[in-house]
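A single protein chain has been removed from this complex, and every other one stays in its place.
A and B label the chains in the order they appear, each numbered from 1.
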Amino acid sequence: MRPIHIAGFAQLDQVLRDTERDEAEMVQQVTAAALADAGLGRKDVGFTCSGSNDYVMGRAFSFTMAIDGLAAWPPIRESHVEMDGAWALYEAWVRLQHGDVDIALVYSFGKSSLGGVAESLTYSLDPYFLAPLEPGPDVLASLQARRMLDAGLATEADFARAVAQAKAAAAINGQVPDPLDHRVGTSHLPLRAEDGPVRTDGAACVVLRAGGGGPRISGIAHRIDPHQPGARDLATCPSAVLAAEAAGVDIARLDVAEFHAPYSSQVVLLSRVLGLSERTTVNPSGGALAADTPMVAGLVRIGEAAQAIRSGRARHALGHASSGPCLQHNLICALEAE
Amino acid sequence: MSTDPSSPKARPAVTRFKSPVRIEYEVAAGTVTSRFLDGILEGRLEGRRCPSCEKVYIPPRGSCPTCAVPTSEPVDVGPRGTVTTFSVIRIPFEGQVLTPPYACAHVLLDGADVPLLHIVGECDVDEIRMGMRVETVWADELKPTLESVRYFRPVDEDDVPYDQLREHV
Partner (left out) sequence: MSGACAIIGIGQTRHAAKRADVSMPGLVREAAKRALEDAGLEWKDIDAVVIGKAPDMFEGVVQPELFLAGALGAVGKPMFRVHTAGSVGGSTAIVASHLVSSGVHRRVLTVAYEKQSESNAMWALSQRFPFRPPIAAGAGGYFAPIIRAYMARTNAPDHIGVQVAVKDRLNALDNPYAHLKLPNITAEQVAASPMLWDPIRYLEACPSSDGACALVLSADEADCKNPAWVHATAMRSEPMLFAGRDEVSPRAGADCAKQVYADAGITPDQLDVAEIYVPFSWYEPMWLENLGLAESGWRAVDAGETQRDGRLPINPSGGVLSSNPIGASGMLRFAEAALQVRGAAGDHQIDGARLALGHAYGGGSQFFSMWIVGSERP
């Protein structure tokens, strides 16, 4: 495999509501910033891939409008996934293995403030047997949290600790909302509103390069579990474990883990099933609890893991992305300092 | 079918069910479109010029599609324009607001570099042609939406010859 490095990363401030910019403007700004971070120009990019979600954005083909932010002229090699940008990064990593291009631009964008996130998640459930019951994401997460408590895998104090860590991290992360801002949410015991994500608007961009320095992707893999929450033990996460193994993550040397876990219980779950030790700092950015921009939060985790390495805080880091009810689908990107 | 109404065989098999999807979105116009809509409230069509390629876009864009830089300079366009191409919609469909047949045209407003998609009105659908000159017809009450332009109607000017349309079609 060609060694692929993270040459640049940028994220727009993740905010509760962005009323100024449309998709094209968000993409134009975040891609310009990431390319500047990488010291590259738009003409250097050999392949572009993005992630977004029509239902979140409120219209079919929403990703096509974002193309206006790329200067796709003359025409470019470009693709798109209706998934978190982390999977667009995976497609780009595979594409770079082909050998004909060396630099890929990966971006994603989303707006929670439009009001469609909870419904989008509900309608991503099995349309015949699950979606008609309309279990929202908070309810499903609570089912999983209850199962974790009953299985003795965690305690409510563990959940509370994850919340406190996220708030402390958010307080010093200028790119996520202030944790002291008033939060509206409902409790679905054993989870309370603060055990869930701060839903935000934002965009992120990663520049990948074959060679060239910067944190190296030592492994990247994703796996999926059965869809029906009743078809698996929710106090486990087999696909995350398989993905970490396939990505060659060395848990014993892991300095930083950025989990795309929108619920405190899920932060705890991933830490437990992956067997993290005290050595690993979890979600120094605040994670998705601090800011969960739909289709972006996973890509931001990879970017934040890369930043931890670039700033010297870590030599080994992982960025994780998730999708589906109760962490059904998991992607792990393992990074190493050069 | 069994005569016992509580028997499973008495109930017909379910093969289909309707599952309505309803989501309400609250969309902010954004800075660029807000300014455009302000112009609409004044009966003006205001496009924006890209500082790099100098093309004028209507409706205005925050990012020029070929240059990926913010567009900046406001430029009033219209009120007249040219039909570069068109179609007559004759098919009904769910969610359709207008009653077919109606003509949908690419209208290149004077001063703009991209056509605007809109309806041609006060015109027999069989009379519409490429190169036809048209003018903006505003609604009696202006609201912050491009629907304040009711349609474009023909004006008494010579058609633009195809050769001059060529680069836009």
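The rule is simple: a residue touches a chain if its C-beta (ideal position, glycine included) is under 8 Å from a C-beta of that chain, and two chains touch if they have at least 3 such contacts.
Note that the coordinates shown come from a computational prediction; the quantities given were computed from them, not determined experimentally.
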{"item": "Full-complex contact with the absent chain, from A:33, A:83, A:103 or A:335", "value": "A:83"}
{"item": "Residue among A:53, A:218 or A:265 touching the omitted chain", "value": "A:53"}
{"item": "Listed residues A:16, A:149, A:171 or A:224, member touching the removed chain", "value": "A:224"}
{"item": "Residues in chain B touching the chain absent from view", "value": "15-16, 19, 21, 27, 29, 33, 37, 53, 55-57, 59, 64-66, 84-91, 93-98, 104-106, 113-114, 117-119, 130, 144-147, 149, 162, 166-169"}
{"item": "Contact footprint on chain A, counting only the chain that is left out", "value": "1, 48, 53-55, 59-61, 63-64, 67-68, 70, 72-83, 87, 90-91, 94-95, 97-100, 120-121, 123-128, 130-131, 221-228, 231, 238-239, 242, 323-325, 328-329"}
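To be clear about the criterion, only the chains that are shown with their structure count from here on.
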{"item": "Length of the line joining the C-alpha centres of chain A and chain B, rounded to whole Å", "value": "36"}
{"item": "List of chain A residues in touch with chain B within their complex", "value": "17-22, 24-25, 27-28, 31-32, 42, 55, 58, 67-73, 113-116, 119-120, 123, 127, 131-132"}
{"item": "Chain A-facing residues of chain B, complex", "value": "17, 19, 21, 23-28, 30-33, 61-70"}
